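All protein chains but one are shown in place.
Our next item is chain A:
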Amino acid sequence: MATTPRSGGSAGGGTAQRPNGTSQSKSCQFKLVLLGESAVGKSSLVLRFVKGQFHEYQESTIGAAFLTQTICIEDTVVKFEIWDTAGQERYHSLAPMYYRGAQAAIVVYDIQNQDSFQRAKTWVKELHKQASPNIVIALAGNKADLSNIRVVEYEEAKQYAEENGLLFMETSAKTGMNVNDIFMAIAKKLPKNDGANNQGAGAGRRLNENENNRQTTNCCK
């Protein structure tokens, strides 16, 4: 697929959503993509993060779903544009369309399922090869509420994450454990250029989508 949905912050001609009354703070937009094996809980993580909800019978995702959430860290308002992708291997060919131009990725596996961990490693490799070089990748071992029947050991995953320079947390979309934290950790790690506090000046500015520009497109306003 040749088309890119939008890289983070690229202007859509639509209304810019900026929280009001934040003249002091910077505001940034980041494109974040969730990847991982089917039924590991990608959509549930997003749903917990964005709406604070959890559905036991979260429907499978076909193609991809899109949600946004805004959080504040220190003096910066960070808006995540989240692409939640389909997990089935067959939808793999669609994935580049979503991770292309993403500044962050959460690769999710299910701590009860060894295969899903292997699949997560494959995703990490692919991201390192294909995605933006500065992409921040977080590894999430989801379903941590079921740690009594875990198959993937915490230490094993942690070591893997360290070796590959990934953020790592075990999460539970069901209980909410570490869900906000992992997004926060990502937000902290994403570069928020100092030069980006030129609020308003950049509104409506159409940004290029090429690789060189990606870094600066992080913070658009």
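Just so we're on the same page, a contact is a pair of C-beta atoms (placed from the backbone, for glycine too) under 8 Å apart; a residue touches a chain by one contact, two chains touch by 3 or more; residues count from 1.
The rule is simple: contacts and distances are computed from a predicted model.
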item	value
Chain excluded from display, named as in UniProt, from "TBC domain-containing protein kinase-like protein", "ATP synthase subunit 4", "Mitochondrial division protein 1" or "Vacuolar fusion protein MON1 homolog"	"TBC domain-containing protein kinase-like protein"
Residue of A:64, A:138 or A:179 in touch with the missing chain, whole complex considered	A:64
Contact partner of the left-out chain, one of A:86, A:120 or A:161	A:86
Interface with the undisplayed chain - residues on chain A	1, 3, 5-6, 12-15, 17, 38-39, 56-60, 62-68, 81, 86-88, 90-91, 93-94, 97, 112, 143, 145-146, 149, 174
